[in-house]
Structure formats: C-alpha cells, structure tokens
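What you see is the complex with one protein chain gone and the rest in place.
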Amino acid sequence: RAQLLDYTLQLADTSLILGHRLSEWCGHGPILEQDLAMANIALDLIGETRSLYQYAAELESQGRTEDDLAYLREAVEYKNPLLVEQPNGDFGDTVMRQFIFDGFHFFLLKDLQNSPDSGLAGIAAKSFKEASYHIKWSSEWIIRLGDGTEESKRRIQKSLENLWMYSGELFSMTHTEEQLSQAGLIPDYRTLQPQWEAHVGKVFAEATLEVPQNVFMQKGGKTGRHTEHLGYLLTELQYLQRAYPGLEW
Amino acid sequence: RAQLLDYTLQLADTSLILGHRLSEWCGHGPILEQDLAMANIALDLIGETRSLYQYAAELESQGRTEDDLAYLREAVEYKNPLLVEQPNGDFGDTVMRQFIFDGFHFFLLKDLQNSPDSGLAGIAAKSFKEASYHIKWSSEWIIRLGDGTEESKRRIQKSLENLWMYSGELFSMTHTEEQLSQAGLIPDYRTLQPQWEAHVGKVFAEATLEVPQNVFMQKGGKTGRHTEHLGYLLTELQYLQRAYPGLEW
Amino acid sequence: METIIDKSLEELFEEKIANEIRIEPKDWMPEQYRKTLVRQISQHAHSEIVGMLPEGNWITRAPSLKRKAILLSKVQDEAGHGLYLYSAAETLGTSRDQMIADLHSGKAKYSSIFNYPTLSWADIGAIGWLVDGAAIMNQVPLIRTSYGPYARAMVRVCKEESFHQRQGFEIMMTLCNGAPAQKKMAQEAFNRWWWPTLMMFGPKDSESPNTEQSMRWKIKRFTNDELRQRFVDMMVPQAEFLGLTVPDKDLKWNEAKNGYDFGDVDWEEFWNVVKGNGPCNKDRINTRVKAHEEGAWVREAALAHAQKRVQREAAKNVA
Partner (left out) sequence: METIIDKSLEELFEEKIANEIRIEPKDWMPEQYRKTLVRQISQHAHSEIVGMLPEGNWITRAPSLKRKAILLSKVQDEAGHGLYLYSAAETLGTSRDQMIADLHSGKAKYSSIFNYPTLSWADIGAIGWLVDGAAIMNQVPLIRTSYGPYARAMVRVCKEESFHQRQGFEIMMTLCNGAPAQKKMAQEAFNRWWWPTLMMFGPKDSESPNTEQSMRWKIKRFTNDELRQRFVDMMVPQAEFLGLTVPDKDLKWNEAKNGYDFGDVDWEEFWNVVKGNGPCNKDRINTRVKAHEEGAWVREAALAHAQKRVQREAAKNVA
C-alpha cells in the first residue's frame, strides 16, 4: 500500500509538472490553434493529476487533500522524471518533450487499464483516451517540423539532441516500480520500451530525424534528485498556498 | 510618523526590488568584471534596504522585523516605482534602468543627508557614498554603449526608448511625499529633477543618444499599482519565508 | 445602369435590416457596413486574444488544482472565441493574417480593459465577475446583430461568457467569505477594476460618433450610456451581497429614475488608455508580437510540410 501510494504520487507529480509546463504556453503559442491544443493537453494532464492525487490521498488516509499533495511538498519530494520539468524552450523543444513523454504515457496507460488495482485502472482508462489524442498531436508535429523547412529540421533535431538524455529515465524502474511490477499491479517497463521505441523510431524516420547514439541517460527525478529548473517552477506553483496556509480558494 | 513610515518603506521597497533585479545577473554577466560590479551595486542596495526596513520597523513599533517587511507583504503593498521592477532584459536595458535610477538616487540622497529626521539622514549619508560610485558606473557604461559600436548604440537607444516612460514617476510626488516635503523632512522632488535632467542630458549627449520626446509617463508603483513583472519577482523572493512562516534562517 | 442596380441592392439591404433579416456573407452590403463590421468583429477577436494575457498571467499561480483547471479552461475558451470571430470577420473578405498584422502595427484596437495588469489572485475573480459581466452586457444584444455569421458566433460566445462570469463571481464569493486577508484582496481588486470596467461601455453617447449609424444598421442595439447604467444597476446589489464597497462616493440610489446615480468616469484616463498609454499597452502588444515572431518558423514549417504532402500525393496519382 505504501508502494502503491508512492507510485500514484509519482504519476501525479509527473502529470502535474508537465501540465504546468504546457500551461505556461497559454497565450504565447505560435498559432492560435496550437495555443488551444496545448491548453487542451494541459487540461487533460491536470485532470489526470487531480484523479491521481485524490486517489493518493485516499491511499494515504491522513486527511491530506489533492491540493496539500500538489502544493505543499518540497522539490526533493516530487518524484516526476527529469524530462517533464525541463523548460519549454521553443515550440520544437516543447513538442519533442511531449512526444518523448506521450509514447511512454500512452503505452503505460494502455497496460495500466488492466491493473488489478481498480483505482489505478480506472484513472488509466479515462486518461488513456486522452493520451491517444496527445500522441497523435505530438507525432504529427514531429513529422511536420522534421519534414518541414531546413530551419525547422535543424531546430527539432537540436531539440531531440538536447532532450534525448532524459528519455531513459522513463523506462528505468525504481525499487517501488520493480516491486509493484512483480506483484502484477503495474506493467514491467521493459515490455513497454520496445513498443515505445517502435513508435518513436517510425515517427522519427518519417520526420527524417536522426536519433542520437550512445547518449548517457540522466536519471534522478523519480528518486527526488531534480534539475534546478523544478525549484523555480514550484515557487510559482505553490505561491498562494504557501502564502496563505490552510485557506479555501 | 505614519507618513515617515510610509516613505521609509517606499525607499526600502525601491532598493530591495532593484537590488533583487541586479542580483539576478550574478553569474551571467557579459564580463567577469561587470559581474562583480553589478553584485557590488546589488549589495549596496541590499545594505541600504536593510537599514531602511530596520528603521521602518522601529517607526512602526509593532514588532515586525526587517524580514517581515521585506518578505511578507502582497504585491500591491510594495511602493517602489515601476522602473525598478522592470525585467533585466539585456545588459543595456539593465544599465539604462540603473542609470535613470542612479541620478535620481544620487541627488535624493545628497539632499536627504540633511534631513532633520536623523534616521533618514544617517542612512542617506551612508548610502550617498555608494550612490556616487553607482552613478559613475552607469554613466560610463551609457557612454561606452552609446558611443561604442553601431549595434551597441542601436541597442542602448532602444533601451532608452523602452524605459524612458518610467522615469517620470521617480519625480512625481505622492501625497505622502508632498506632505513630508512641506514639513521639510525630505526634499521637494521638483528641485531634484533639474539636477537629474542636467546630468542625464550631459551623459546622453556624450553617448550620442537621443532622448525620446513627448513620452507619456507611466506611474502607479508608488501607490501600489505595479506591472505584472513584480508578482513573479515576489514569488521567488518570498518563497522560503512563505513556505515556512516564522522560522529563523 | 450600375447606379440603378446598386440602388436596388441598397434598397434590398435596407429592407432586410428593417425586417430583422440577417445579412449573409454573399449578400450585397454597403462598403461602410462591411468596413464597420470588419473593424468591430476583428476588434472583438483581438480583445479575446489579448484578453488571454492578463488572466493567463495567473494560471501558473492558481491557488488550487481545481481553480487552475477552471482558469486554463476559461482562457482556452477565449482562444476559441478568437477563432470563431476571426472566421466571422474573414467572411467579409479580410484575412486573419491581415487582421493580426493590423493588431500588431497598432492600427486595430482591442478592448482597453486588457491594458490593466492583474496583480493578485482576486483580479481573476474581479475580471470574471466585472469584466465578463460588462462584456456580456455589451455582447448579448449582438446575438440579434444584423450580420449573420457575427450573430451566430455571439450565441456561443455569450453562452460561454456567462459561464465564465459565474465562475468569477464564485471566486469573489469564496474570497469574501474567507479569511480577512482574502476579503481585503477582493476589495482591493474590486477597487482597481470597477472604474476601468465602466469604461468598457465606451465614451459618453455625446462623444461617440459611430453609435448612431451602428444603431441604424442594427449592428449596435443600445447606446453606451444606456448599457453603462444597466451595468451599474445590476452590479451594485451584487457587490453589496458580497460585502464589497463600491469605490465611488457619488453612488446613490435614485428612486425617480429607478436606478443608481454614479460618479463620472475619469475620461482623461480613458482616452489615455485608448491612445496606447495604459499601464500595459506596450507589454500586451510586445507579448503578442513576440509570440507571433517566435512562431514564424513553426507556421512556415507547417506550410512547407503540407505542400510536400500535396506534391507527394500528386506524384503518386500521376504514377
């Protein structure tokens, strides 16, 4: 149960932080339609976040609420992988971060729908539909930018090179994940990775992008060792809850 | 006394916010020597800030400390003029913001040293020496950048055009300032302005820069109506004090 | 000959207007009617887009996950409104690109209210409650406006706006029923937004040159002063309900007119903001221009890719 809580929090932190990053785009997108699309994905992720934190609060049964869990922890207590906390950069960086994540998210939720844990399974089933839209959106944009102009290709290839080192952590399993997987509650990520690689490889090929080779994979976020970017994100995210503890909004 | 408190807070907020902005440069300056110089000015301003808040706390006598005053107020309660909260932009923007402020600061402190209020006079005397260094630094840089390369001239002229609209507020007197001035406790800003204009004009002439004409002067900061930039600055500034109320650090 | 045809077209047009029959994109319409509409609809579209910024400013700092989702969703709705309205304006023969270029050059206007900054979370409540309230009052009559696409866009816009207004009111209510610091925050925001909101109805009738023609064409249905009065009469009781003090010492119930007397708007401030000297005019336009310029490579790539696809399809069909 403690491990299930731990894992649920990790998923919640992940969608929270990525949703937050996407929401930073609101009003600043390159095309009005994409402003809408990114807000949509952010909303889906925040919705998923809420369900997950609510479930975590239930598992924990200490009277903490979704907002306590989202707003009142220290940077080192957040368990999201490093990828999702990376800054937005340009639109290509955001699309690439999303694309790397979406494949993972899609295949994970697909399996997680069948978890014997009905809490996780229910949330996964709902979010899986949304994730199917996300992966379509980001894959299309990878292809458009890769197989677009010379400039767009140069930029998105660069985004790929900058972000690829954060892709490995998605599939590297923590102690908690290993145990939950052995207990059959969550998929073995080693079975997800080939599916993800197939999808990613196909899209990159169509986008005429080259996957960087022999990249040293960074990890740490899932055990609370973040990059310095997360702290600044949290100062904004948590500001009002910190400034006025315990109030209703 | 309430007015003196109000005014002291306004001065403190001003040096706090400008010092904070300068401190954001630390480690990111264009030349190591200028990294040092900006940190130096920031330190002077933070030092001035502390003296002013300490004096304000004394005037208020409600048991609040310098840190309570610096860290635990809402954006609309800060009374700094809009100029000092403007983002750093490039080095030229920072130098221009500093230059516009330094002239005001220098001539204000020069007079304020003679205030019959010994609290203000003492702080002003100490800070005046530092301000003499600041005005020298920023004036020299205005000249260097204005009379440097074509690019530097274009940039610094642009900085001037962007920031000039915030210069008027420095000399526009609030109700509090009018009354303190009439009571002889602080100078009449109308007498400071010509001195400032003479200095600024001389430097701009040497820098071959053109002062924008017929600019509508923005104001509001001195009465708590800020730009949206201040809020983000405060989320960082206040984070720890807000997250852990009432602790020693 | 042409004159005669034109005249009969004009007569037809006037007849439709008189009989409340909608004008549609393919119908003949006077050049001035078309121009007025493009100006008004694009201005309305721009207002939605620029209006995303002050509220967007608090998305990352929203105080709860629920509020964050509601706010993000609201700002997203505004982007959606912008889209319908640009489409409606495009039916009159002006491209979205052209309209955006006019916004960025300063030729086209947007609602001045968005040149005020959002300084606290309560501003999000105040904007929803007051600004959306005023917008609805301005816009509901537009559902009956004479130009079809605009009228239809307004149906959806107004429906969503009243939803937003309820959310804004709810934020204010939560703050006003909350801790003293929250109530203070609400009052402070109310103080800042009250007068700018009254300015949203435009200049006094005596100084509004376009009103008469627009009313005649049924683009506009009420005068500025009429709408302003209705707004004050509607909002004062709501403010009282919230326990907020209207920042107007001249406010007084006038039994005779069955409405409130209220102080005069600061018209100097009004015209300053209209002329581009509001607290955020420069920031707002700079932000939009920056987003547009930084997105240029994305738009070019999307276009280039679409063209490649078309060419590949064509090549396939030939083969």
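Think of it as A, B and C in the order they're written, each chain with its own count starting at 1.
Just so we're on the same page, a residue touches a chain if its C-beta (ideal position, glycine included) is under 8 Å from a C-beta of that chain, and two chains touch if they have at least 3 such contacts.
All of these numbers come straight from a predicted model, not from anything done at the bench.
The hidden chain, counted over the whole complex, makes contact with A, B. Of the candidate positions B:Ala124, B:Ile143 or B:Met165, contact with the hidden chain is made by B:Ile143. For chain B, the list of residues touching the undisplayed chain reads 16, 20, 23-24, 26-36, 39-40, 42-43, 46-47, 49-50, 53, 66-67, 70-71, 90-92, 143-145, 147-149, 151-152, 155, 236-237, 239-241, 244, 247-249.
Taking the whole complex into account, chain A touches the unshown chain at residues 74-76, 162, 165, 216, 218, 220, 225-228, 230-231, 235.
Quick note on the criterion: only the chains that are shown with their structure count from here on.
Taking the mean of all protein Cα atoms as the centre, the chain whose own Cα mean lies nearest is C. Of all chains, the one whose CA centroid is most distant from that of chain B is A. Just count the C-beta contacts per chain pair and the biggest one is A-C. With centres taken as mean Cα positions, chain C sits 37 Å from chain B.
Along chain A, residues 236, 239 each make contact with two or more other chains. Residue positions 61 of chain C are each in touch with at least two other chains.
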